[in-house]
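Pasting a structure here, questions to come.
Apart from one protein chain that is not included, each protein chain of the complex appears where it belongs.
Chain nomenclature is as follows: A and B, assigned in order of appearance, with residue numbering initiated at 1 for each chain independently.
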Amino acid sequence: MRIRTAGVVAVLGLALAASGCGGSDDDSSAPATKESAGAAGGKLVIWADDKRTAALKPFAETFGQTNGVTVEVQAVSKDLQTNFVTASQQGSGPDVVVGAHDWIGNLVQNGAIDPVQLAADQKSGFNETAVKAVTFNGQLYGVPYAMENLALIRNTELAPEAPKTIEELVATGKKLKAEKKASEILCLQSGQNGDAYHIYPLYTSAGGYLFGTGANGDYDPKDLGVGKPESIAAFQRIAKLGEKGEGALKRSITPENAIATFTGKKCAYLVSGPWAIADAKKANISYDISPVPGFAGGKEAQPFVGVQAFYVAAKGKNKALAQEFVANYTTKPDLAVALYNAEPRPPALTAALDQVKGSDPDLAKFTEAGKNGQVLPAIPAMAAIWDPFGKAEAAIIGGADPAKTITAAGKTISGQIK
Amino acid sequence: MSTKLSGPRSTRTSGRGPVGSGLPRTVRSHVPITATGLVVKVVLLGLVAGIAIWAAFPLVEAGKWVGLALLAATTAGLFYLYLTPRHIPAKYLLPGTVFLIAFQVFPVLYTASTAFTNFGDGHRGSKDDAIVAIQSSSVQQVPGSTEYTLSVASEGDPVTGPLVFLVTDPATGAVSAGDAGGLRRLDAADVTVAPGGKVTAADGYTVLTFGQASTRSQEITDLVVPTAGGALRSSGLSRAYEGRAIRAYDAGCDCITDRESGRTWTADEKAGSFVAADGERLAQGWKVNVGGENFSRVLTDPNISGPFFGTLLWNFAFATGSTGLTFLLGMAIALALHSPRMRGTNLYRVLLILPYAMPSFAMLLVWRDMFNTDFGLINNLFGLGVDWFGQDWSARATVLLVQLWLGYPYMFLVATGALQAIPRELTEATSVDGASPWQSFRAVTLPLLLVALAPLLIASFAYNFNNINAIWLTTEGGPFPADNPRNGATDLLITYTYRLAFGAQGAEFGTAAAVSIFIFAIVATVSAISFRSTRKQEEVYS
């Protein structure tokens, strides 16, 4: 018993001693906390994906140094959008986030971003399509910096002429295949579950549409084009290019191997975007870029136009600084040029595009290919399209009945849209 | 190694008085307190107290009294537990359990509770959040109004003094000072204006640098200078514009009114949205309780419940197959390498665990590529043209094969460890009795292996039952029937839930949580039943 009491006393004594330590620990960390709180007041946190983080860092630092604030650029490697929304909601999100414009609908419905007020002269410096893309419900929600769209990239050694129609492309591709110069007709990625983004130009050329547009030019989620007769007709034409038809579209061409197959000279044509160019250059392919051709006698093939933009987080801790950064700093051509150098996509700022297009003829070609493109719908309903639409595409390429398949996809999609 | 490491810390309970009732057949003997035991115990408890006090200061500062009470109670509980000679099992269980409760039990309970709400995209926050979001996203520049150049200034101290906006009209160059009271013209003689219009100094005001201003970010955002047409607001730190919120909340009618069109959206507390008379709802909603709605939807919505049983069946097959095959292969190889005459086992072991050492998401992607119809290694190597992922059964077999590759090193390792732990005397004894190797394996090795591994097999089954990556990174649930993109041949319940939760117009966490609870109930029942049968094995020696 005595020993136990002694033990307790000793423990208490030690605990007190330790707590003294703890206390002094706290004292020493208290100023640090205050300091970091001070820095937090003058700190700007930016979230982006890995590639853009690297590109942004030097500029964010310059912004910080010239203005006497700390800027941190942080990368979220996966599910940036979802994690941004969740973190914002809980109050641990960033002040600025960088992402594709089709996030806007979801970010707005979650109250995660604020509109950006740009002066008229600032706005006019941007490509019109880019401004349209980041405008949602009549408000400008982000500052665009780069645009991207699909184009047809061809190996000029194998196919010197740009095809005018898909039929022409298939004919050339088949000839090359017969001559054993290539093993595939066309590299257009699909995979087992399809790829709505990449098939979209052909879908529009054959007469299909996703959403109708309302009176004000906005997409109308109530007018769903998938499952309508136009979409069935469109997929009937696409089916003819599939595995049971011409063999130009195949499920074995996936996002992972499409570009590699092209750079490996196994196909003469690749439908891809500016991100594929670096690989083509690395592999010493002589290539040229032209718009994605449409079906003979069909409509024009319209690729989606996507825009990368900066957003101001609604629940950021330093909104005034975030607005300053987004509205007054990212609108400068220097930054757009630097981001272009990190990743060659056409800048959304006209002045920046003019600055770089002389040294990079590909940019003008991509812009040309995207001239008639459609802005990727930013409405939340778009999220319901991707998966069922892609799967329907894959099934039809694999030989399933277009009418039945696309009707089912339309039903699934409309069931998901509130 | 492990003893060395865990040694000092685990003596915290050493030598405390009579051994309690925890061990049923022990003799109650008085064990003297060892000096090291006591010292270690005192040091550790002192450390606990120190950490508790370190953690307490921020809690006090933030006024989080509940948190403080919780901290005090936990600390007191720890002290009591390790000072009393009673509750021996708890002394061993508590350290891990504290973490378990904080970082696993709480998240699970929280998630489960969202099953009764409409939590999801568009319904994440509170009603107030939604109102703020609606109002601030409706702020528009007054048409034709002036764009001002802004300098943020304060009256007096830059850190605490009241904030003022010094704005320059670009057309006239006139400078005004604005605060919550409105705009006042400043005499041109009192201010210094830089080219471009920014005020750099003004009598009676301190112009803040960006660094200074950014520490008062919230105040700047909140400062609204009333004007005739609307209000002057800041856009960053160097521009101000005249804007007004088109939409405003009216507490009287509990509705949002659009000042331009006159439309109103009334709050619907059941749906957590503002809804107009014609049924149009505003995108920004809030989280509300919906009771059992998510659950009844799971049961009644044919989209969810229709393919449920087919999927469940495959899910069982997948989990059993993954666990069983990896176990069989892992054990077979472990047995093959388990021989004292075997040379080079170290090398074998290192090479065999490599699949487990590689990041699994990367290897899943590599495997998916190897099974590609036209470009994949498998078809090219064997000259086949099989559309592996295109047909139901080949896709299922492929998924299982990939699982086997990823998982068998684990079973191999565990079985190797288990085999080492089986006393060699036992197997030798049977062989002396003339039993064949197979008989001795059946009679001695296997039962002992199962004692050690049965709990693990159950755990592995449970893990694979919900193994979302194995499916999501290979087949994504496919192949899908042409007329049903919702449910594929290799879909597990979890991938199916994932698609339900994130495939719609934004994430629906509430529904996903409800489906998860159903799955949870099923797995729990199965595991509980198979767990009962381990009771016998557990008593092998007692």
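One rule holds for everything that comes next: a residue touches a chain if its C-beta (ideal position, glycine included) is under 8 Å from a C-beta of that chain, and two chains touch if they have at least 3 such contacts.
Note that contacts and distances are computed from a predicted model.
Engineer: The chain that is not shown, which UniProt protein name from "Deoxyribose-phosphate aldolase", "RNA polymerase sigma factor", "Hydrogenase-4 component E" or "Sugar ABC transporter permease" does it carry?
Structural biologist: Options "Deoxyribose-phosphate aldolase", "RNA polymerase sigma factor", "Hydrogenase-4 component E" or "Sugar ABC transporter permease" considered; the missing chain's recorded name is "Sugar ABC transporter permease".
Engineer: Thinking of the whole complex, not just what is shown, which of B:L70, B:L100 or B:L299 touches the missing chain?
Structural biologist: Of these options, the touching residue for the absent chain is B:L100.
Engineer: Which of B:I131, B:A267, B:M331 or B:I458 touches the chain that is not shown?
Structural biologist: B:I458
Engineer: Could you list which residues of chain A touch the chain missing from the display?
Structural biologist: 29, 33, 36, 47, 49-51, 53-54, 72, 74-79, 83, 86-87, 89-92, 100, 255-257, 259-261, 263-264, 272-273, 275-276, 278-279, 282-283
In the analysis below, only the chains that are shown with their structure count from here on.
Engineer: Could you state the distance in Å from the CA-based centre of chain A to that of chain B?
Structural biologist: Their C-alpha centroids are separated by 24 Å.
Engineer: Inside the complex, what are the residues of chain B that reach chain A?
Structural biologist: Where chain B meets chain A, its residues are 17, 33, 38, 41-43, 45-54, 57-58, 79, 83, 121-122, 124-125, 129-130, 132-134, 136-141, 147, 152, 209-211, 213-218, 220-221, 233-239, 241, 243, 283-285, 303, 365, 368-369, 372-376, 387, 389-390, 475-476, 478-480, 482-486, 499, 503-507.
Engineer: What residues on chain A touch chain B, complex-wise?
Structural biologist: 3-4, 7-8, 10-11, 14-19, 21-23, 25-26, 30, 33, 38, 41-44, 67-69, 82, 85-86, 89, 105-106, 108-111, 114-117, 119-120, 137-139, 184, 192-193, 250-254, 256-257, 261, 314, 317-321, 323-328, 380-381, 383-384, 387-388, 391-392, 394-396, 398, 400-401, 404-405, 407-409, 412, 415-418
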